[in-house]
Each structure stands twice: as structure tokens, then as C-alpha cells.
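Dropping a structure here in C-alpha cells format, bear with me for questions.
The other protein chains are all here in position, but one chain of the complex has been omitted.
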Amino acid sequence: MSRSLKVGIIVNPRKTGAVRTMRALRTVLQAKGISCVLEEYTAELAGEGGGIPATEFSKHVAIAAVLGGDGTMLNAVLRLGKFEKPVAGINIGTLGFLTTSTDDDLESFAEALETGSYTISKRTLLEATVYRAGKATETFFALNEITLARGETGRLVSLRATLNGDLLNHYRADGLIVATPTGSTAYSLSAGGPLIEPSAAVFVVTPICPHSLSQRSLIVADDAVIGLSPENPDDGPMLFTADGRDNSRIEPGDSVEVRKADRNFLLLRYGGMSFYEALRQKLHWQGL
Amino acid sequence: MSRSLKVGIIVNPRKTGAVRTMRALRTVLQAKGISCVLEEYTAELAGEGGGIPATEFSKHVAIAAVLGGDGTMLNAVLRLGKFEKPVAGINIGTLGFLTTSTDDDLESFAEALETGSYTISKRTLLEATVYRAGKATETFFALNEITLARGETGRLVSLRATLNGDLLNHYRADGLIVATPTGSTAYSLSAGGPLIEPSAAVFVVTPICPHSLSQRSLIVADDAVIGLSPENPDDGPMLFTADGRDNSRIEPGDSVEVRKADRNFLLLRYGGMSFYEALRQKLHWQGL
Amino acid sequence: MSRSLKVGIIVNPRKTGAVRTMRALRTVLQAKGISCVLEEYTAELAGEGGGIPATEFSKHVAIAAVLGGDGTMLNAVLRLGKFEKPVAGINIGTLGFLTTSTDDDLESFAEALETGSYTISKRTLLEATVYRAGKATETFFALNEITLARGETGRLVSLRATLNGDLLNHYRADGLIVATPTGSTAYSLSAGGPLIEPSAAVFVVTPICPHSLSQRSLIVADDAVIGLSPENPDDGPMLFTADGRDNSRIEPGDSVEVRKADRNFLLLRYGGMSFYEALRQKLHWQGL
Partner (left out) sequence: MSRSLKVGIIVNPRKTGAVRTMRALRTVLQAKGISCVLEEYTAELAGEGGGIPATEFSKHVAIAAVLGGDGTMLNAVLRLGKFEKPVAGINIGTLGFLTTSTDDDLESFAEALETGSYTISKRTLLEATVYRAGKATETFFALNEITLARGETGRLVSLRATLNGDLLNHYRADGLIVATPTGSTAYSLSAGGPLIEPSAAVFVVTPICPHSLSQRSLIVADDAVIGLSPENPDDGPMLFTADGRDNSRIEPGDSVEVRKADRNFLLLRYGGMSFYEALRQKLHWQGL
């Protein structure tokens, strides 16, 4: 890999030791002739100048390095915007599903970048558009999942789901999740959904605590357009979330349309664990 | 059964035809020498005088007749207060888990009362006490279940559950349900819990979408005292509900203590379906 | 559609009224100028001559009509061999997931054939090869699923699953199912698997009663080669099945390799229900 390789670094400001890890990473990268630039808040946190907005990374860096756990990676997806270059997650502590290596491993990470001996795991993103009074008003991107769920009420809500415009089903449930393969190990799994290997070209629609026991997760081809809408005005406003954040209230009459985004997320992988090794380790498959 | 039998009637004001059904019921009861008294809002709805508060039923009537579905029955449990006499649910339309008969059946219901040919299914109630700053501040009763769940947030919350004062478990989940056998066919079932026959002296603790896949429903003897509390101040206020209503916010530092109430709910049953017939019909067991 | 259209008919000999339905079908088809030929056992059952083996259908008929339920369709897949023309399932009684119409509907079925107003739902088949002492000894095809499960023993068995030659996981379970989207509504569903729409290019690997609670169904792209083998000689012989039949004993040291077959099954659909309508009806989604 060329000497001119530039890595942009984003850290999770809430993680203890994040700045120290950032400095350690920068040191090992620079020792290999790889230059670094900090994201603006990261620079501020480190008491340094010269930071640039994450949204500018696509113009200035070849690789983004994100220091933190899976949550930090999800956040970086949002902040990087349309960034179609490799993103490496460096966890401080244990390995997550989205992270490339841990902070014990900085030297081998730098070496992988230097020699170009890494692979890219291309991950699908969801794009969700909220319609109010028939007009598209907001757009959200998600690497794991979007959900439409009951607001602050103790009752089930009624939801209508469509697939390419045709009725899929009426649900009485706490809510619905639409997840990518990447998100199949997150909230959808907790709600009873299956695991999906990253290369399968599908989404999963998982009902949350459905009233009808036969309403299982449904796997659909990822070229589908999924529509979600509240069905019963008495249910009050519902809560829309993308990757567990970006809360938006969905009122009766509003709807959400979910499809594959026109961009992907390129997860940098090297040496370490395969998807299945991660499953076996994270889900304690080995232990039992 | 004595001529002096008096039945108190409560109707669901939101159910179309409820007043008409009430009048039809009163007519068939009176024809058998059974007198009736209306609950106050029921009387108002019917444009009649002479209604009495539901809380006074225990003094004045031998049997309560509730016109509506399972939701109306849950509501009646709340409104009747400490009422340890038989309660008959008369559904307008289809049969529910808590209802005794439908409005097609008024004659045979009246006959069952007249001849005393009915049975009582004794149902346990939950009593939940909310503690704030160490002090008991509110008490709730529930026939189905109580829940402690995340508030208006897209993230999992951390909950601590104790059993008779000892740690049961730390949960990362959408929330926790504590249900009675009666409530085992309601929300707990949607969240993955088992069915429990009414006479089993147990409660079920069911996590809602737990992060750890091995955190199944747990059955405990119903003389246990179950404690629930938020563990992480960052999770914000949680939502406490009893039978899907009575919302109360639970702040970090608050806790909820759940035990068997000192009163029971006496469900009047006759002729009709056993618990297992109801399961087979309501859950479509027969059809497949 | 041309006058020369020829339909081959197979009936389930165990279904009461099958021959009568066959005759009724033939009558309405012939009235529209569509000729018919009977499969050999069907001809025998009807006391007629002129039957041909199902394996000859591919040479002689343009469409196969199968009279019976989902089980009869699965059986026809086996008997038709490599038959890549439309197959219509005509159920005697209620509609199944694989059937096109019921015997109440023969006229409109004939009309659909006459006018060519039908669609084809292309279904993937599984091809499973059994290896004994390193040699491929038997090959099986399945429309729904193949399973490798414990033999006549009351104990869990140990299974090793690979994906494209790499270790997927070690399972301690009653067995493993590999199902197509078509088979996602059958045994895999009973074992906890998700629903999969027919056009999703995936398989699902579902463990049966796994010892580890986190071993959920896994969705893999359908170009994968899945290997299954017993891991523990003490477990004794295991049972291999394809579409619930074709039992074969798998001894320690044997293995099974599963991939997408080089042929598809072309399900003829017209008028009637979409996949989602079938789900909603068959799984009682509407009722609750």
C-alpha cells in the first residue's frame, strides 16, 4: 500500500482511555509511514487542532478507523455519511460483531494496512423514508435495523406492513423491526429472529412480541420495498428508531418506507475472526 | 339459589350495543326473580338513576356481571376493589379467556345463577408496590401481569430482579413481565412465556426481548416476593404498567416489589368451556 | 395457449375421491381441447390403460397436474425427476402451501391453462449427497428440507456443520435441518425457524432442540455448500431424511453435502392466493 495512505480517526468520547488509544494508534501508523487525521470532535477531545468533520472523510482519507465498540461503529455510520471506503472498528476491550480488532492489536492492524493484507466485508445499509401527509419528510440510514414500535403506552399497537406495495400482514405487537444481515445479531435476535450471514441478499422483518404466536420473522429479498404504518389512531404516536437512535414520532396517517440504501458500508477485516468465529464466541456457542 | 340474589352490572361504555345487552340481561334475570343494580357509570350511560359505585358492590350484590371482553374484565378488577364474590364476564361477540359466556347465552347464564349450577375459578392477583426514596408510594393490583419496561427510548435497559431479597438476575432487555397463571395467555405469551393452568400456584417472570438468548421465562412459587429495579441511571425513566394500564414512571433509584395479593378474583364459570377448551379454540390449536 | 397442450395427471392413491376428481378434471380439460395423460399408477388405480411413468412426463406433457395435498406434491417432486415444466397442485379439500387450487375450482383452473393466464413460482431444490468412506454413494433431492437427526435414542447427538468447507459450528442437538424458502413453512418452522419468501436466494440451517439456547436458525446464501457430519461415534447411526422420507442411516465417519440442485421446481400459480395470503390463512394470522 502506498506511502500516501491517510487514515481518519474517530473516537468514542465516552469511552475511558479512548484518547490514549488514539495516540497509540497514531504512533504505530505513523511509524509505518501512514499519516493520520482526526475527526473534529476527536481532535477537540484530544486538545489538538486540525480536526475535520466526519462528513469530509470521504474526500480526505482512504480508510476510517473508529475507536470504540459496536455502538460507536453504528454512530460512525451516521456521521460519516456517504463514505464508501473501508472502515475499521478498533474496540477498547472485547471484540464486537462490527469491530476489526482490539486495542491490544494495534501493531498488527497497522501492519495489515501497510501491506494491504485485509479484506472488505460489504454490508448493506437500510434507507428509511418517513412520509407525513403523503410527503417524504425525513430520511434515515441504518446498518443494523430500523424499528417502528409503540410509544409510551402499556398496550399493543396495530401495524400494517406491505411488501412492494402489497399487503404483507396486519400485526398486533409491540412493534416491528426491519434488519439487515449485519443487524441480525442485534435487536432482531433478541426479538426471536434468525442469524443471517453478511453475504445473504435479504432483510428480516421481525415482529416484537406479536399477539399472534405464528407471526414469526420473515426473510425477504433485499430488493423489496417494505412499508410500515400505524393502523389504529387510538394507539397514539409510535416511535421510529434507526440503529437504536434517531427517534422520530410517527403519528397515525404517517408511514415509513424501507429499502436498501444506494450506498454500502465497507467493513475492514483482517487476520481475526470470521463471522462464524464471532458468532461462536459472542453467543457462547462453544461453551455449552 | 335464594330469591334475594342480587346481581350488580357493569358495562363497557365503548362497546356498541352494551346498553342493549345490559337491558336484555336484566330482563332475563328479573324474570327469574333475580334483582339487578347498575354500577354508577353504567346507569348514567343507560340514562337511568339508582347506580352505585363499583367499589360498593361488595356490600350490595352477591355476583357481579361484567359486559364486555377481556379488557373490560381487567378494568372491572381494578374498579371493584376488594370484591371477593363471583364475577361473570359476558362478552359481546366472541368468547375471551376471562369471559363466562356471550350475549347469545343470556338465558342459560340466568338459569345457571338461578339454580346455582356454576363453579368458581379462583384466580390469584398480583400486588405491586412502588418504592421511591425507600418509601412505599403507590400500590397496584393486577389480574394478568405487571411490567417494568423501557420508556420512550430505542435502547435496551438494565434491570435487576430479586427473589425474596436474593439476586435473581441482571437483565438487559426491553423490560420484564411478572404474570399470574391468568396472565400467562396474555402479554407474557407474546413475549415467549409458557401457558400456565389457573390452579398452579406460581408466577412467571418473562423478560421482553432479552439481549442474552438464554434468559428464558422463569416460573417461581407464588409465595415469592419479586423485586424489580432499574440498574443504570443513563436508561432514563422506565414505564411501569399493571394489566396494561396504570402507567407510572419508575426513576433510577425507585423499585417495585411484587407479591401475591391478599385477595383473589373469583371467576364465575358454568357449562361452557374449560381452560383447555379455551386454549384450543383461542390459540387455534385445533385448526392445524 | 395451443390446442396441442397436454397435461399429465398424478393422483394420491390414498386420498378418498382422488379418482373421481381426476375424472372431473379430465372432463373439464378435454372440453377446452386440452388432452390428458395419466401417470402409470394413476391409470392403474382408475382401472384404465395407457398410463406412462412419471419420469416420462418431461418428454410427453407440457404441464403436470398433481391431485392431493402438500405431501402429494413433495412426492411428485421425487417421482417426476428432472421435470422443468409447470406443476400444478390441486388439493382435495383445503388449500396447502404448495397447491394451486382446490377441487372446487377445476373450471377456473382449466380456463387458466386454456388462456395461459397463470404464473410460475420458481422454487429451488436441494441436492444432498451422502458420502461413505469418502465416496459419494447416494443423492437425494428435496423441495422442503433435508434433516440429519438422532436415530432411535433418547440422547442428544453431536453434529458438525461446515459452510463451503469452513467450520460453521458444532451442535449438540436432536438434529439439524437445511431448508429451502419453500420448506421454511414446514419442519424448520416447527423447530423455530423463520419464514422465507420464495424469491429470497437463501437456505436456512435450523437446529432441532439445540442444547445451547443461542444456537438459532442461520440464513445462508443459496450458493453455499453445507456439510453435515456426526461427530461422536457413541451417538450411533443417525437418520437422514429428504422431505420427510427417503430415510438413510448415516454412520459415524459418513457425511452429507447439501447444495442447490441444478434443477428447479416450477410451481404453477393462478388467480388464487399469493404467498402472503397463504401465510395469513394457513398460519391463522388473521384470526388473532
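Just so it is clear, A, B and C label the chains in written order, and each chain counts residues from 1 on its own.
By definition in this document, a residue touches a chain if its C-beta (ideal position, glycine included) is under 8 Å from a C-beta of that chain, and two chains touch if they have at least 3 such contacts.
A quick note: this is a predicted structure, and the numbers were derived from the prediction, not measured.
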{"item": "Options C:143, C:163 or C:208, residue touching the unrepresented chain", "value": "C:208"}
{"item": "Among B:35, B:108 or B:212, the residue in touch with the chain that has been omitted", "value": "B:212"}
{"item": "Touching residue (missing chain; options C:76, C:125 or C:189)", "value": "C:189"}
{"item": "Hidden partner chain, residues of chain A it touches", "value": "213-214, 216, 284, 287-288"}
{"item": "Residues of chain C (touch criterion as defined above) contacting the omitted chain", "value": "147, 151-156, 173-174, 187, 189-192, 208-211, 213-214, 239, 241, 244-247, 283-284"}
{"item": "Positions on chain B where the hidden chain makes contact", "value": "163, 166-170, 172, 181, 184, 189, 193-197, 199-202, 204, 211-221, 274, 276, 279-280, 283-288"}
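Assume only the chains that are shown with their structure count from here on.
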{"item": "Mean-CA-position distance for chain C and chain B (Å)", "value": "45"}
{"item": "Approximate Å spacing (C-alpha centroids) for the pair chain A, chain C", "value": "37"}
{"item": "Set of chain C residues in contact with two or more other chains", "value": "213-214, 216, 284, 287-288"}
